[in-house]
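A protein chain is absent from this complex, but the other protein chains hold their places.
Right, chain A next:
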Amino acid sequence: MKSNRLLYLLPLLTLAILAGFFGWSLLSGRDPASIGSVMVGRPAPRLAAPALLPGQPALTDALLHSGKPVLVNFFASWCTPCLAEHPLLERLAKRDGITIIGIAWKNKPEEARAWLERLGNPFAQVGYDLDGKMALDWGLSGVPETFLIDAQGIVRLHFRAPLLEKDVNERIMPLLKAGS
């Protein structure tokens, strides 16, 4: 009889545990959408992709070991967040003089070309990865994603979202200033 009564408390207990978990999730600043990155702190993965624009050489690992930090940005013409971050990339390339390497991911080359022509091209060099095979090595989960690779070819930052003003001002720029 007594143990039966206690059984009725079980749903209440479950609810309390759930509420505690949600409360902790809210207050601890945990981002459930973040899946982290295993790339940060490691040498950049292999870079090999055919050139998107005529007259440019194909992308190779040499680009990542030029002795200068570079940004590697995966984009696609069908991706709206890529459109939103595009002016930021333009500014980083034109005003701050940062080398940005673009890779059109799962994107028909002619569509990616038209997109860049319409919006402007912030990339020092652009390649394309039509079947997404190379992106596998980079641990890509979608587009846009941006990697900051330092002068030694080590991945320093990995953004799994469109870049925002505060990403640039508070994370990318300080690191570049410290590195150069």
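Worth pointing out:
Here, a contact is a pair of C-beta atoms (placed from the backbone, for glycine too) under 8 Å apart; a residue touches a chain by one contact, two chains touch by 3 or more; residues count from 1.
Simple rule for what comes next: contacts and distances are computed from a predicted model.
Here one chain is missing from view; checked against "Copper oxidase", "Cytochrome c-type biogenesis protein CcmH", "Aspartyl/glutamyl-tRNA(Asn/Gln) amidotransferase subunit C" or "ABC transporter ATP-binding protein", UniProt names that protein "Cytochrome c-type biogenesis protein CcmH". Shown as candidates are A:His65, A:Arg91, A:Lys108 or A:Arg160; the residue that touches the absent chain is A:Arg91. Within chain A, the residues in touch with the undisplayed chain are 80, 83-84, 86-88, 90-91, 118-121, 163-165, 168-169.
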